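Presented below is the structure to which this report refers.
The other protein chains are all here in position, but one chain of the complex has been omitted.
On to chain A.
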Amino acid sequence: MANKHHTQTRTEPRRHSKESRNDVQDLLKRFAFVPLLLLTALLARYLLSPTPTTLTETVIPAPVLPNMAHQYSLPKLPYAYNALEPHISEQIMTLHHSKHHQTYVTNLNNALSSYTSALSTGNVPAQISLQQAIKFNGGGHINHSLFWANLCPASSPDATLAAAPKLGDAIKRTWGGEAQFKEAFETALLGIQGSGWGWLVKVENHTGERGRLAIVTTKDQDPVVGKGEVPVLGVDMWEHAYYLQYQNGKAAYVKNIWNIINWRTAEKRYLGGQDESWSVLKASM
């Protein structure tokens, strides 16, 4: 830990050293923030860096200090707002994409730009207070970007598990069959208390080879990052994702969503690594 502190202080830009006070207490306070700063640096590097990094690396490099944060933009849907009907209504898709997702993008850009200035002025308290906004809005942007791409019209040939031969085999091996997998996934989705997401993930093993599958849930907009998991398929369980059409009948939403899963996208994510999952995010920069 002492080494990390040392490294960290050396990587601090000198820009603010003129203002820095030699007061020991002040320095101690500053040092106390360092572990959190390292976490923030990891997430910020991830979101700010033009090349997404793999999250399995154990060495945390010095934070990149770009002059300007990247501006993310709302990704276009690969289908029309009404293309998922009758399973998800046009009104839901319109609001969900053009309002909710747009708000996450706007707030992420604002948070990253504040974070960039907090980095350049060495304002550690501001950096820390921005972490949650980056996680929430960055998560919202990541999750929705993944979600749109893992849906498709029910009439599409991609909307059956046959479009994901390798993933389909792994699902059948893991859960005993497609029906058993869907049942387990539905149970996980319906067990979320409050807002959140259900994910089919590929857990990368230590050799970096294709790992096992698992179902995980994340709360609010927490993204699937930092645990060596690749999101293969996500389902939004926020009420805004279904309420105008299904109201309190979320079990029906969860049943119907299987009709519009884009299994070809899921197969690509399963066969690819982290980079494949994040390609949609890169495209929105």
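A few notes on this one:
FYI, contacts are C-beta pairs under 8 Å (C-beta built on N, C-alpha and C of every residue); 3 or more make two chains touch, one makes a residue touch a chain; residues count from 1.
The rule we apply is simple: contacts and distances are computed from a predicted model.
In the listed set "GPI transamidase component PIG-T", "Superoxide dismutase", "VPS9 domain-containing protein" or "P-loop containing nucleoside triphosphate hydrolase protein", the entry agreeing with the UniProt name of the missing subunit chain is "Superoxide dismutase".
Only one of A:Glu85, A:Glu178 or A:Glu239 touches the absent chain when the whole complex is considered: A:Glu239.
Of the candidate positions A:Tyr115, A:Phe136, A:Phe181 or A:Tyr253, contact with the unshown chain belongs to A:Phe136. Among A:Lys99, A:Lys166 or A:Lys282, the one in contact with the hidden chain is A:Lys99.
By the touch definition given at the top, chain A reaches the unshown chain through residues 95, 99-100, 103, 132, 136, 193-196, 219-221, 238-240, 243-244, 247-248.
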